[in-house]
Every structure is written in C-alpha cells, then in structure tokens.
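Note that this complex is displayed minus one protein chain, with the remaining chains in position.
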Amino acid sequence: MSEDIIALLKENVIQGRRTKDDEGIDENMAGTPGVLELTQLALEKKISAETIITQALTAGMQVVGDKFTKKEYFIPDMLASAEAVGGAMDILKPYLEASDVATKGKFIIATVKGDIHDIGKNIVSILLKGAGYEVNDLGTDVPTERIVGIVGEYKPDFLGLSALLTTTMVVMGEIIEALKESGLRDKVKVLIGGAAVSDEYAQEIGADAYCVDGFHAVKVLDAFKEEKA
Amino acid sequence: MPREGILVHTPYERMTNEQVLQVHQASIQILNEPGLISFNREATEIFHSNGAEVASVSSSDNPCWLVKIPEELVLHALDSAPKTVKLGARNKDNSLVMNGEEPRVFFVSGSETNIWLDVDFQPYVKKSDPNIEVMVPEFHPRRGTVLDLCQAAHLCEHLETLDAFIRPVNIQDKDITEDNKDVNKFFASLNNTTKHVMAGLTSLKQLDNVVNMAKLIAGGGEELKENPIISFITCLVKSPLQFVEDTTQTLIEICRRGLPIVVSSSPQAGTTAPIKEGGIMAQINAEVLAGVTLSQLVSKGTPVLYGSVPVRARLDNLSDSYGAPESSQYNIDCVQMARFYKLPCYSTAGVCDTKTPGMQTSVERLFSDILVTLSGPQYLHCAYGLLDGNSTFCLLQAVLDDAHFQMIKFFLRPPRVSQAEIDDTLKQIREVVATPQKLYIRYIRPMLRSGQLSMPYPFEGDGETDNVLALAYERMKQLLSQPVEHIDPATTSRVFQEIPGILSRLNVYEERKEQ
Partner (left out) sequence: MAEDIIKLIKENVVLGRVNRDDEGIDEGMLGQPGVSELTEKALALGVSPVDIINNGLTAGMEIVGQKFEAKEYFIPDMLASAEAVGVAMEILNPHLAKSGIKDKGKIVVATVKGDIHDIGKNIVSILLRGAGYMVTDIGNNVDPQAIVDAVRDEKPQFLGLSALLTSTMVHMADTMQALRENGLRDKVKVIIGGAPVSEEFAKSIGADGYGADGFQAVRIVESLASAEDK
C-alpha cells in the first residue's frame, strides 16, 4: 500500500501535477489526486517524510531531468514538476523539523537594488524548491542593507543574486563588499545569475559561482553540497 | 480526404482592382495587336476556324503565322475553363483539389535540373591548433540519372509539407534517349511517391505510352479521369508572344486526352519582356491567356492551371535572377491575375541564385517562399532542393526547404482569437497576477504536445556552433531509410509488359530477385 502511494506520487511528479485540478501530460488525469493530495495521504499512512522525499519526489525529479536532457520535456514541464515538489516540501517541512532530518540547505534569493526583473529569479526559486532546498525569496529591487541583514539573521547556506541589467549588475559587487564588511562573506556561498553577468564577472566581484540558468543553479548548489560533505 | 495544403485567409495582393483591370485590358489589346506569332500550323488553324484573324508571315524555311486573338474567344475560354481542378494521386489521400477562388496553397517540387549535387562531410583540421577538427560539407556536382530521380521521389514522399511532385532532375543516363525518357521519368516518379506526379513531356511520340501507363497504375481509363495521378506542364509560348511549334502540339494532344495541364510562360524582364512591372504583367498575362484559350478551343472544359514563371534578368550576365525581389513581385501579381480569372494558379517561389546550400540560399529562398505563399497561389512550385536557378538539385537542400515550409505553414494558421479563448485567458491573467511568481509558464503545458506550438528550428546546433547542414543531412538519411509504398507487383509487371522502353533497373521486384 505504501509502495503504491510512493509510486503514484513519483508518477505525479513526473506528470507535473501539483493538485487534482492539474491536467498533467497523459489523458484523463484531471480529478485524480495530485502531488499535494498524495503527500498528505502518505503522511496519514505514516510513511516517513524522508521516504517520501527520496523515493517519490527526488526519484521523480530525476526522471524529469532525464526527459529534459533527452528533449522529451520542455521547461514548462520541468517547472510544473518542480512546483509540485516545492508544494510537497512545504507540507513536509514541519515533519522534517520534528524528525530532525536536515533539508538540503537554506537558500536566499533576491533581485538586486534598481532591478525589477524577476522571471529568472522566480524560475530558479521554483527549481531549487523542487530540488529540496529551503528557499526564501526576498523579491525584486531589494536594498543591499536588507540582503546583508537577512543573511546575518537567517544564516542561509547560499545567497543567490539576480540582475538583468548592465546598470544594476554592479550592485552585486557592492553586496559582496557589504557582506565582507559585516564579516558574513565566508558564512555564505554567493551565486549570481542574469543575462548581463558572466563567469568572468563572478570572478571579478569575488562571487562563488555564476549560474547560466535555473538548472545550472541546481547543479552548482548540489556540487557545493557534495564538496561540503 | 484530399491533402489540406494551407489556406491563406487574407492573401497578400500588390495591385488594386483598377490595376488588375488595366493589366487585363492591356493583355487583351496585346492578343489583338500585335497578336502572337504561331509556329504551329494546327494551333493556327484552330484559332482561324474560331474567328481569329490569321496572316502568314513565313520566311522561306520557317512557316509561321500572325494570329490575332479576339477578346470574345478569350472570354469564352475563361468561362469554360474549370474553376476547380483536381489532381489525383496513387494514394488518394494525397490528391489535391484546387479552387481558383480559394487561396489554398499546395507546395510542389521542381524543376528539371541537369546537375545532381552529392554531399558528404569531410573533417578539416585547424592549422594553428591541430586538435581542433570540424566537419565541413563538400558538394560534388554530377549529371542526374534515373536512379537519382527515384531517390528524389522517395525523399519527397516523406517531406511533410510537400504536396505534389514535379521531377526535379533531368535523367541523363546513357540508355535514356528521346524515345524512352518520358516513360522512365514518369515511372521512376510514380513508383517512388504516392503523391501527385507532374512533368513536362520530352517527346510527343511518348504521350500515349505515358497515358497508358498512368491508366494501368490508376486502375483503368475511367479511374484515371476520376483520379488523374499525372498531369503535364507545357511552356507553349516563347516570350515574347510566340507559339512554339512542338510544345504547342504537345498541349493540343494532352488537351485531347483530358488530363490536367499547366499553361505556363516564363518571360525574363529586361530581355524577353519589358522590365517594368506593368509591362511584363501585360505580356505574361497575354501569353498565358493565349494558352488557356487554345486549351479550351481544343477541348472545352480541359482542366488547366494558369502557369507563371516570370523572372528578372541579372544585369551582370543576363541569367535569371530568381533571388531578385522583383521576381517575387511579378509572381505575386500573376497570382492576383489568376484569381481575377478564377483559375487555379501555378506559381513559382524558392528558386535561388546560389550554387550550394548556405546562407545566401536560405535568404533568397525564404524571401520568395514567404512572400509568394502569402499571395495564395493554389499550386506553388517552390523548388524543394533547387539551387543555381534551375540548374542543380540537392536532396539536402530539399530537407532544409521542408523545414522552411513547416514554419510558413505554421505562421499561416488562423488567429486564435475568440470570445471563448479570451475568456479562458482572462481567467489565467487573474490567477497569475495573484501568485508571487507571476509566470504563465504552467499554462503552456496543455498546448505543448498538441502541435499548437511551433518547435525550434530543427537543425539548430548546440551553443555557438552552426551545424545546420550536418543535422539536415542526418534528417535526410533518416527520411531515405523510411520505406516507400511502390506500385504493386502485379501492376508493375503489367506496366513492364505493356509499356515499351522502361529500364529494367527501375523494377524493384526484379532487383530483389537478383539479390
């Protein structure tokens, strides 16, 4: 029984069905329970949060990733699945805390001061949530002091900064300087992304990594995790 | 169910109604004064017996006549020419129904080129860094053969956007002569595609062999009438304004056999037609109307297409410049004239000036492909695989062209604006605006796999590499590896028994026995 639910959950992650109202890809799925409902059901059946995550959510996302690489899946599919997993993670969070299981890491993300572009940042948020990270999205046009303050308070493992404009990318450098001044620079890995920036620029301002897109961001984070371990 | 082609909802037109009338009237005047020079005795007699004024202008060794065609003959012909023409196919699902008033476009290959361009990819090493190696396409021109034609038909069978087949390569095998060329050309085509087959006739002596072959393959004389799996193209008028002796005779004989025929004219603006738009239009329209009139005088109700292959002269060597924007202008004007007469139109696009696949080729081809398609000709000879004007055919290019036409067909889908769609979308807008991410991406999904969204260019390389030709080449090989439904063994054996001159190497069943 518990295996059935896990299999169903995985299948619904692959289909990218967050709730029972989602259509997914295969026909006639609408109306049947989606990832959120199935996660609730699994918890009711006393399946551990860890099992749900590793065997259903992560296993499902792996299949999604494979399909994307093979060009069978497109970005909307990937995002739908990540969104479903992100929703499931929200449900599982209290149980994880209760059972003392650590999440993959805390991630703060913001579009820097002066820049209101957030498509990229939002997609990164969805994908990282779907990959099992705890994501705190500060929004757009976030003042440097606020970012530094939250890093100090919330102690994230990662800080993601986004900028689309050549005029606002310089703010990223200012943020890293401010982190140094506050003695926080070595407490957090800083990742930057956005159309205007590059690997070179990341090195120039002393960021830890540059991410080309959301998928790349997930890979970079996972690599840091492994390094740590 | 016949093929769908693509309906152009609001066809692009260059001329005002008044300009169309001006061209029409100028053409009528031209047909009467100066009239046409006819080198064909029978056509002259047909015109004469129907009231055209005829005068001999023969020189000692070259009999010819001046024929002045009165307006009423033309108007009668336009009345009796069918407004709807059906072109059949071996597979009836591949037949085409063309209505002169409906701008539904069918895409067709062509023309008869001499050169067949083979492609292969060779590794090239960078001089300053021998570790860097790239694959570069090499093109090898050679004279086309009948087996090449089989391969061309095979590929075209599998090109999704291609609606009918005009042989794109001239068969120049040593054992092909004037006396067996037509039967081999038609058999090679018919046996390797189930789409409609159109061609010009090389020798009138072979017409009945070709027609009898088509009867056998279609299943009988009545069946061929009902499902004309073959049709012909004749360029009976040589610009300016001359009925050629042999092609005119070919038209007369084909009309008598009741098969569909394209009456086409291909003047070159600047040399064989005026360089100005109004001038070439008046002349080509007169030339086509003369052919249409003759077709209806020979046999009332003959299914005929208004054929136009106008082109501008290149000014550095006077060859045809199909890549010139004016060539597209002339073609689009002709489509408009044909629609004015409610005749289905055979038009031309996609011919380019370059000799190999590449950037200039794509620019020139897409330019006319898009523009002429937008004007809504029913039967668009859009030159799949053609290069260097009408000189070279390359399978690889045909695959590239198919991708172009997929995009063009996609573009021409009707707009998806309706109250129901709008209501549905307004709901989405309200939902999305209320979310933190404000992204519509999730709503793409239901459309993603239903063919409602266009896909990226199929031959896109990774990163910065331009790998278009290599990727198209892979696609070409894949298409050629798909089987083709040949003519069945019993019919094939009857064709070989009853139709003289077909080369035994075209018999796919014989070949298998040998192996």
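Should a chain be cited, it is by its letter among A and B, assigned in written order, with residues numbered from 1 in that chain.
Note that in this section a residue touches a chain if its C-beta (ideal position, glycine included) is under 8 Å from a C-beta of that chain, and two chains touch if they have at least 3 such contacts.
Because the structure is predicted, anything quoted here is derived from the model rather than measured.
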item: Chain not shown, its touching partners among those shown; value: B
item: Sole residue of B:E178, B:E222 or B:E460 that reaches the chain not shown, by the stated touch rule; value: B:E178
item: Which residue of B:P70, B:G270, B:P357 or B:P377 touches the chain not shown here; value: B:G270
item: Among B:T10, B:N317 or B:Q419, residue touching the chain not depicted; value: B:N317
item: Hidden-chain contact residue, picked from the options B:T16, B:N62 or B:S128; value: B:N62
item: Which of B:T145, B:T202 or B:Q378 contacts the chain that the document leaves out; value: B:T202
item: Touch list for chain B against the chain that is not drawn; value: 39, 61-62, 114, 170, 172, 178, 181, 202, 238, 244-246, 268, 270-272, 313, 315-318, 391
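Simple rule for what comes next: only the chains that are shown with their structure count from here on.
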item: Contact footprint of chain B on chain A as seen in their complex; value: 16, 23, 25, 74-77, 79-80, 83, 118-119, 122-123, 125-126, 137
item: In the complex with chain A, residue positions of chain B that touch it; value: 436-439, 441-442, 444-446, 448-449
